[in-house]
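Data block below; observations after.
Just one protein chain is left out here, and the rest sit where they should.
Note that the chains are named A, B and C in the order they appear, and that numbering of residues resets to 1 at the start of each chain.
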Amino acid sequence: MKKFINDPADVVAQALRGLAAAHPELRVDTEEQYIVRADAPRAGKVGLVLSLIRISDGGFVGPGMLDAACPGEVFTSPVPDQILAATKAVDGGAGVVHIVKNYTGDVMNFQLAAELAADEGISVETVLVDDDVAVEDSTWTAGRRGTGATLLVEKITGARAEEGGKLGEIAALGREVNAASGSFAYALTAGTTPAAGRPGFDLPADEIEAGVGIHGEPGRRREKLRPAKDLVHSALDAILDAKSFTGPVIVLVNGLGGTPLIELYLIYGEVAAYLGERGVSIARQLVGNYVTSLDMAGMSLTLCQATDEMIRLWDAPVRTPGLRWGA
Amino acid sequence: MKKFINDPADVVAQALRGLAAAHPELRVDTEEQYIVRADAPRAGKVGLVLSLIRISDGGFVGPGMLDAACPGEVFTSPVPDQILAATKAVDGGAGVVHIVKNYTGDVMNFQLAAELAADEGISVETVLVDDDVAVEDSTWTAGRRGTGATLLVEKITGARAEEGGKLGEIAALGREVNAASGSFAYALTAGTTPAAGRPGFDLPADEIEAGVGIHGEPGRRREKLRPAKDLVHSALDAILDAKSFTGPVIVLVNGLGGTPLIELYLIYGEVAAYLGERGVSIARQLVGNYVTSLDMAGMSLTLCQATDEMIRLWDAPVRTPGLRWGA
Amino acid sequence: MDATLARDWMRAAATAIAADTDRLTRLDAAIGDGDHGVNLHRGFTAVVAALEKSPPETVSEVLVKAGTTLISRVGGASGPLYGSALRAAGKALPATAEVQPSDLVAALHAGLEAVRRLGGAAPGDKTLIDAYGPALDAFEKAVAGGAGLAEAAGAAASAAEAGAEATVPLQARKGRASYLGKRSIGHQDPGAASTSLIFQALAEVA
Partner (left out) sequence: MDATLARDWMRAAATAIAADTDRLTRLDAAIGDGDHGVNLHRGFTAVVAALEKSPPETVSEVLVKAGTTLISRVGGASGPLYGSALRAAGKALPATAEVQPSDLVAALHAGLEAVRRLGGAAPGDKTLIDAYGPALDAFEKAVAGGAGLAEAAGAAASAAEAGAEATVPLQARKGRASYLGKRSIGHQDPGAASTSLIFQALAEVA
């Protein structure tokens, strides 16, 4: 394993220290391991807390988006203590929304934290994100995973919370965005966690994993590498089969951490062309490495069938390390 | 080689099409292969054109930064025709500054383009960027390479051009920023160009390249992998030996394309700590994959000994796909 | 069982997990995200430290403290599951210095119940339940037949190991491995493997 780290056991803590140094507009509690806006808690504002297992998501804390995020160990959900501490740090009396990606660990740890918060008199609403159409949503699985749509839920609910939206409304909006979103991902290579020290899986030189999540796990199936255009068509077909979108959609072309922008833009070109063919109009688009899986070379496509209100909130100012416009 | 592409011969053109689709606020000439701000040329505004050999740099075209960029084939400088076309597209009568990274090919192609532009009555000033202290600046080399400082030159001169700075002043400012900057880079892995189809060099599992540039070339020397802290100290020592900065500095911790943010933040933590030890104060910092080398896992550190004016211009609004704040 | 033996159990579990961290992580890499060994190693190291810092006086307190520590240090799926199991088991025990095998039967039932409530998994879903369930059955049967702790624990350990091995041909229906669909078949469930280690640790010290 080759990484720019000091000690595999201490990567998250040290990265958090760097994040704190690089972003004085955030407050990082390196003891309890959470990140909050420096101005938190704001009286009367609904707080948004993300279950986060990648430092890059810490990049989405700030005005117009998240109030806090709490990274667990790499690919491990945070613990209830941490989540509780972050929840308390952002509660301004108007309640707190937990944005939880649908993974067994995240769900359970947040559930425990929500119970602890309720004991302390904090109203918590949970928005479960489960947009990954690669997983069948059935009793045969733990349900669809939360992937790229998390960013959309964060951005859109974050903008509404900034405007003064109430707890129930924000939670409902988050669930609406999630229900209106679908994602599908491909991996060209496995990522390597610092603790494991070797790639999560081996992949022959001409094969890829289809239907991967964002924790380095293998996908639904292994396939031969195909041209980007084919992969884009298959991914969009999977999303459009699962969710019958007609547009306008917000499109996220997302790299999983090790994919250069030149490839992501090439992919976006194919996405735009194919959605045109299928008669799905595009309202907004975002291209980059946002919802990542360490150094995995891979990409995910997310579509969100957006209402006018969602588009308005998408366009609203946001000022975070990872996403910034209008501010 | 596993990449999200269709045809290795057509990657740049197809990525440009995607960039155009994703960013309607830019105008992409896919025929001549250049990217300009949609509002170019602006009468009376000095135009800034970048020699660019990576699509991600196209991310820095927009208000407050570049007026145009022209990507060559992957790792190949653009051709004079392209540069001339971009130069004409952004000339609003106040002249054009060419920001050229110091590589033989870039220098020669821009020189030919500048001669052609002069023939057409356009005043061109050239700012040569050569910040990479890994290369000895002597008659034994083609001179120091242009790397991370390019982003600083683009941002700072771009802000001044937006304010109405004159041609000679912008060029002088660009040269001042370049002279005040130093960079050093490490690679953990080689990148793979689509055309070559295999990594540029082989690197054993425990070795890294020290002193690499941003075109996939091997570095000055091969070293054993060391903890991030050690690498940061060596890189900063190299920069501070070559340029005697005392601060305030603008710091860029830059990933070469395949380096996850968690590592870049960890690195920034070490940078901040070590600059503190060496008594160099930090005015501003930027952490991310900005000046990249395809999918190379690597990082570069850039320091710029900044004047108050440079810091003011650094803070000025910028609105490009790759860098955006205050707008 | 007294508090000392309960602490020895936790220590033995920590040692076994430390030795098998890599194996557990590999099992998890095959059908999950490759952190199970590291997660439990971090957790049980913290458990041992917590128990050493202020040694509880009763078995009940040992297990509650161990569970609480796992919940607040592990994260992931295994933290809440193992943590809640140990907490529930501890809370089900009498607050006496010594507890009987029959008390432990009830406690282990409470633990399993907590796992099922929290995770919603059924037997055969390819989770730690598939080692825990058979182990508890064997323990209960042995105690009902008059066996002492050592003998009952031995029976539980064997059953847990067999249960873990029996997860290999199953298709996962819960947890991260369920995303793989049929591809989860042919691999042992990492949680079942670690459950087997924990029952083996009990058999060792009992």
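Heads up, the rule we're going with is that contacts are C-beta pairs under 8 Å (C-beta built on N, C-alpha and C of every residue); 3 or more make two chains touch, one makes a residue touch a chain.
Computed from a predicted structure; not experimentally measured.
Every shown chain touched by the omitted chain in the complete complex is listed here: B. Note that of B:F4, B:F75 or B:Y290, the residue touching the chain absent from this view is B:F75. Contact with the undisplayed chain is limited, among B:G18, B:G200, B:G257 or B:G298, to B:G200. Against the chain not shown here, subunit B presents residues 72-81, 103-105, 108-109, 111-112, 134-136, 139-142, 145, 193, 195-196, 200-201, 211, 213, 215-221.
By definition in this document, only the chains that are shown with their structure count from here on.
Rounded to a whole number, the gap between the C-alpha centres of subunit A and subunit B is 29 angstrom.
Taking the mean of the C-alpha atoms as each chain's centre, subunit A and subunit C sit 32 Å apart. Rounded to a whole number, the gap between the C-alpha centres of subunit B and subunit C is 54 angstrom.
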